[in-house]
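Complex shown without one protein chain; remaining protein chains in place.
For reference, chains read A and B in written order, and residue numbers begin at 1 within each chain.
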Amino acid sequence: MAAHTPAMPAIRLSWWIDDPRMRRMLLRLFAAALAAFIGIPLLTLVLWSFAGEWFWPNLVPSQWSFRWWQEVLDNPRVTSAMVLSFTIAPVVTVLTAVVAIPAGYAFARLDVPFRRTLLLLFLIPNAFPRIGLYVSLAVLYYQIGLIDTYWGIVFLHMIGTMVYMTWITTATFRSIDPHLEEAARDAGASPLRAFLSVVLPLALPGIIVASLFSFLASLDEAQGTLIVGTPHYITMPVLLYTLISSFQRPVAAVFSVLLALPSLLLLIVAQRYLHSEYVAAGLGRV
Amino acid sequence: MKRWLRPITSIVAALVAVTACGGGTPSAGGSTQPSAATQDTELIFYSGGDTNVQDLHQKQIIPAFEKATGIKVTFTFLEHGTGAQGIYDRIKAQKDAGKTQWDIDLWESDTGYYTRPDDLFLQVGPSDIANLSKVPKPTLDFVQNKAVPYRGSSVVLAYNSDKVANPPQTYDDLLTWIKANPGKFAYNEPSTGGSGDAFVIAMLYKYSEYQKYVTQPFSASNEKDWDAAFTALKDLAPSLYSKGVYPKGNAGTLDLLNRGEIWMGTVWSDQSTQALSAGTLPKSVKITQINPAFNGGAAYIGITKNATHKQAAMKYLNFLLEPAQQSLIVTGAMSGYPGIDWQYMPSDARTRFAGADKEYRLWPGGTYGQDMQRLWHEKVAQ
Partner (left out) sequence: MAVTVSARAVVRPRRLDRSRSAGLLLVFPSLLYLTIFVFIPVIKAFATSFTVRDRDDAGNYTYRVGLENYGQLVTSDTLRANIVFTVFIAVTSVAVVFVIAYVIALALRFGRGSSARFLGRIYIVPLFIPSVIASYAMITFLANHGFVDGLLQAIGLPDGVFPKIVFDWKGIVITQVWLSLPFMTVLLSSVLLEISDSLVESARDVGASSWQIFRHIVLPLSAPGALIGITFMFLGVIGGFTVPYLLGPNAPQMLGVSMVYYMTNYFEPFLASTQAVAIFLLSLVAAIYYVRQQFKREIR
């Protein structure tokens, strides 16, 4: 009585997955390749920012210089753009959270009429091409006087963040056991109290992940802000966009580094929240 | 003039309405002297655009003018020209209200505004402004004499003098050169920068008649001549940089030139000259103009039809057209062409654009421009 053996060809083709040494080596190669793929393009930007002179076919600049850094840092538009970007992003995130978290809770827990249709509607900002939205929005802004205003930009950034926030918080709340809230209310707490002291702390990792995505989305936003925010509200990405049109590569490189640095600092700070477990909780173990 | 912030700026300019800029706007019922017999002592001047323009007027021309004439100039500047439509609307509102003395005397803005059927600007001639006799007639005809061209720029041919000893002198010579030196010439994608547009326009003019475009109103039937031009451009593609890659933006061409990737390209006269002065383009790069020239354009200032201070306005424009002031435009940071003909300019100004100090051709833009860009994309791009 022979045990049913698996088909031979499958084993032969994929022997390397089972051999632990082979697997380790391949993984090492893969990790190195990925590190190169992710890191080296960024590195070339850094090199360009210090390039006094860099012509083909040199692999590194033939002359190094701080001149471009000086030029950029002396430019008052740079600091104001940075300040603007990094103050708008938190405002956008907080405002989106304030609006989306209740909605997420409602979708997860309560009997919202037309729930499925509404949830589908909440996907539209992502499904419709943003550029098309921005142009129509600009016309609307002009009519209601929001063009070239701070709040005009904030509301525009929220288009990108609303989807993330709503869907992720819905999933987060859904994954929290409703009986916990039940128990709190059995013990005499009001619905709000139960929410604040029981549900919210459990939902926090998911909310943080959603907020992180929102913050980054706001920092990244260039196209809409370019249409709606000029001439008085220039954010970092918009400035970078117009700088890329300038042919002084090192200047755009300096700028890129400047814009990327705070984000990378954020990365280090946010490391602990980006563990798969947190994100899984945030996504409701999708 | 808005080439650097295309393509979105055109929308912004169309959509943004400015509220009256804070400061510098005297009330209409204020101190205006109605009598035409007395000399004007004031002038209200609105302008917009790049900071170069602001500096030119505010720091150089106006102080000299005030010193020479004693007329006080109130200058309001709109950055990047945004809000131009708002100013236009303001002028029009005064006409519609039947006012006979308007609160804006001079306005510098986009060329298209001056010839609009609303008829808000004063037609001027050499009897009003003597130096107009020095201005090339085509640039005045272009706006039906309703504004004064005081500076300009055009697209020119930039080349690496280390690699190119004798740059081409005509468009056909240029085409021959491109085919003989494959991969060493580039022009940018027409929708992204005017210097690329100019190369395409020159080809259109080669297969059609230049006069049709600058003396007659738009006619879609003229575009039938364009088929041959676009075919020629498409045939040229394999000889271009990277077998037909069109960089994005005027800066794209300059970047390639800078890095030695190409030896020749079309660039703007002022952009390239400024870069040469700043040292961001190597000294080996030189500019020249072909014959007939690549197109360019002038910047205009118009006198409003019922300006309160007409005399002062005309004096200012006349002053601006003096070779002394025109030299400031050519040799200064603006690196512009003069509004008057090159022959009236002092020699030190002419050397700055040696090789390119010639009259440029015009391009009507507008509907032709939109069609040109779209058709280029459909027929030439790959």
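Couple of notes before you dig in:
Heads up, the rule we're going with is that a residue touches a chain if its C-beta (ideal position, glycine included) is under 8 Å from a C-beta of that chain, and two chains touch if they have at least 3 such contacts.
Not measured: the values here are computed from a predicted model.
Here one chain is not drawn; of A:A81, A:I159 or A:I234, the residue touching it is A:I159. Of the listed positions A:S62, A:S136 or A:S197, the one in contact with the omitted chain in the full complex is A:S136. Here the missing chain is touched by one residue of A:V83, A:I124 or A:L196, and it is A:I124. Interface residues of chain A facing the missing partner chain: 6, 10-11, 13-14, 17-18, 23-24, 27-28, 30-31, 34-35, 37-42, 44-45, 48, 56-59, 99-100, 102-103, 105-107, 109-113, 116, 118-133, 135-137, 139-140, 155-156, 158-159, 162, 166, 174, 178-179, 181-182, 185, 216, 219-220, 222-223, 236-237, 240-241, 244, 249, 252-253, 256, 259-260, 263-264, 266-267, 271, 274, 276-277, 279-280, 283, 285-286.
Residue positions on chain B in contact with the hidden chain: 6-8, 10-11, 189, 191, 217-221, 242, 244-246, 248, 259, 261, 366-367, 370-371, 373-374, 377-378, 381-382, in rising order.
As a convention for this text, only the chains that are shown with their structure count from here on.
Listing the residues of chain B that touch chain A in their complex gives 4-5, 8-9, 11-12, 15-17, 79-80, 82, 248-252, 254-255, 258-261, 275, 280. By the touch criterion given at the top, residues 55-56, 135, 138-139, 141-142, 147-148, 226-227, 230-231, 242, 245-249 of chain A touch chain B in their complex.
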